[in-house]
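For this view, one protein chain was removed and the others were kept in their places.
Residue numbering begins at 1 within each chain, and the chains themselves are lettered A and B in the order written.
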Amino acid sequence: MFSIFQYSFIQNAFLAGTVVAIVGGFVGYFLVTRGLTFAGEALSHIGFAGAAAALFVGIDPIVGLLTFTIIAGIAIGIFGKDLREEDINIGIVMTLALGLGALFISLYNGYAEQAYSILFGTILGISHTDVLVTLIFGIGTIAILVAIFRPLLFSSADPEVAEARGVPVRALGILFLVLVAVAVSMSVQVVGVLLIFTLLVGPAATAIRLVHNPLGAVSISIALALAYTWLGIFLAATGSWPVTFYIATISFLVYLPVRLLTART
Amino acid sequence: MDTNKVISLDGVTVELGGRVIFNNVSFAVEKGEFVAVLGPNGAGKTTLLKLLLGLLKPTKGDVRVLGAVPHRGDGNIGYAPQHRVLETDLALRARDVVGFGLDGNKWGIGFGSRKRDALIDAALKEVDAYRFANAPIGHLSGGEQQRLLIAQALITDPKILLLDEPLSNLDINHAQEIIALLTEIAKHRGVTIMLVSHDINPLLPAANRVLYFARGHSAMGTPDEVVTSATLSRLYDTKVEVIRSGGHVFVVGAEI
Partner (left out) sequence: MNNFIDLVQQSFVENAFMAGTLIAIVSAIIGYFVVLRAQAFAAHALSHIGFAGATLAAVLGISGLLGMSGFTVAAALGMGALEKRIRGRDVEIGMILSFALGLGVLFLRWYTNSSSETVSVLFGSILSVTHADIILTLVFGIGTLVILAAIFRPLLFSSIDPEVAEARGVPIKILSILFMFLLAITVAEAIQVVGVLLVFALIVAPAAAAQHLTRKPFSAIAISVALGVAFTWGGLLLALATSWPVSFYIATLAALTYFIAVRIAHFARPHAHATHEHPDGEYIKAT
């Protein structure tokens, strides 16, 4: 059973998956507590358009992913709070982006296969270079999150007092959305554009119901994300069902009882 | 410079979005005073707090806090907004909220230390919140959350305490508890308190002076001086009647 670990594509999958899970679990805590889950969903869909555009133009899809999601993230950060009905605005932009994605896919018949993997994940097929890129972005993201942890937490809990205390609330908000964009782009490799929630929201939402202090919640969130990812890759590698399905199902099946059995904090 | 004046506004005019919020307002607050800030919604009570916190600059005039121009992140000012701001989805305990006051604005993760915990415990005890120090904030009542916000504001040992509507959404018993707490703190620590409220009555026993805003102008003095038919009628530029009965004050003809 453990002989699969001798294959380099499995090793790559686990390496990249580990980094993605840690980032996802960490970012996810703030995504949930700041009420940005729909924005995260929209960012991943918008990223899809970027990836499709990149494929159409002939460059690495991850470049398109990162570009589109970071720009969208900054836009949401700048214009978000100023607009009422923020959800609808975000949703409409997402729709526009997806429409573009649909166009690019139809224009270039050759890559329905690649589109599929962007949409649904491709961790079992990533290259050594991808692992390196993931590692670099992942470490960068984690380092920044560690540095801004306290002020971000403060401004999430009480933006007015935080502002009065000198915390750059708005700038941090925009920076955080850029980190979300990066986390989303990385997670796409594991679970695909459409299932970002399973890694970015599931573990964090579960952790918050279990533990009532910030550090504890973040730790559990990361631990859960790691467990889901490792288990998912392992099961998929030894069977023939998709990684994404396993991670999504495990994430949901753990969240459900926790959600039903614990009271609101 | 009169060092006894901790807060002073001199000829301050504030215009926002085409509206004149303050029109040539001047007043001064002395050290150790307990000032109740009153006035109808939109009259500028929150604007005043923003001026003092350095979050807003006046269009004209001079604002001084402790002799200097206000700037953000001044540890000498403690600020406690209305308690409804606390998000209950956040997996925070009472002590975490108070802890923000200590180092929420510093970079890094900030793993706890015994010294830090001791400071937080002391702050919690001062507001009589120690018994629910580890409770998730979602489980706390409005009054209890308000105490936490006060503790958070006090933990850096400020010279001035600004409170924005700490008593709304509290029943009369809780409101009186908070006022008694604040009076105690003012005496104990010699802090100057500015408390924004929409009801003068719970504050009558505690406030030295009242600062009343309406229609861009202000009036300051003891409650007996300011909350009178004559003064309020002048402020509102319409007939306002103030009735005192059974130790309570009723303002008729205008929204207090």
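Annotations
Note that a residue touches a chain if its C-beta (ideal position, glycine included) is under 8 Å from a C-beta of that chain, and two chains touch if they have at least 3 such contacts.
Computed from a prediction, not measured in an experiment: that's the story for all the values here.
Shown as candidates are A:Ile4, A:Ala102 or A:Ala223; the residue that touches the absent chain is A:Ala102. Of the listed residues B:Ser8, B:Thr47, B:Asn105 or B:Ser218, the one in contact with the hidden chain in the full complex is B:Thr47. Touching the omitted chain from subunit A are residues 32, 35, 37-38, 41, 45, 81, 84-85, 87-89, 91-96, 98-100, 102-103, 105-107, 112-113, 115-116, 119-120, 160, 194-198, 201-202, 205, 240-242, 244-249, 251-252, 255-256, 259.
Basically, only the chains that are shown with their structure count from here on.
Averaging C-alpha coordinates per chain places the centre of subunit A 41 Å away from that of subunit B. Partner subunit B is touched in their complex by these residues of subunit A: 32-33, 35, 146-151, 153-154, 156-167, 207-208, 211-217, 264-265. Partner subunit A is touched in their complex by these residues of subunit B: 53-55, 72-73, 77, 79-81, 85-93, 96-97, 100-101, 103-111, 136-139, 149, 152-153.
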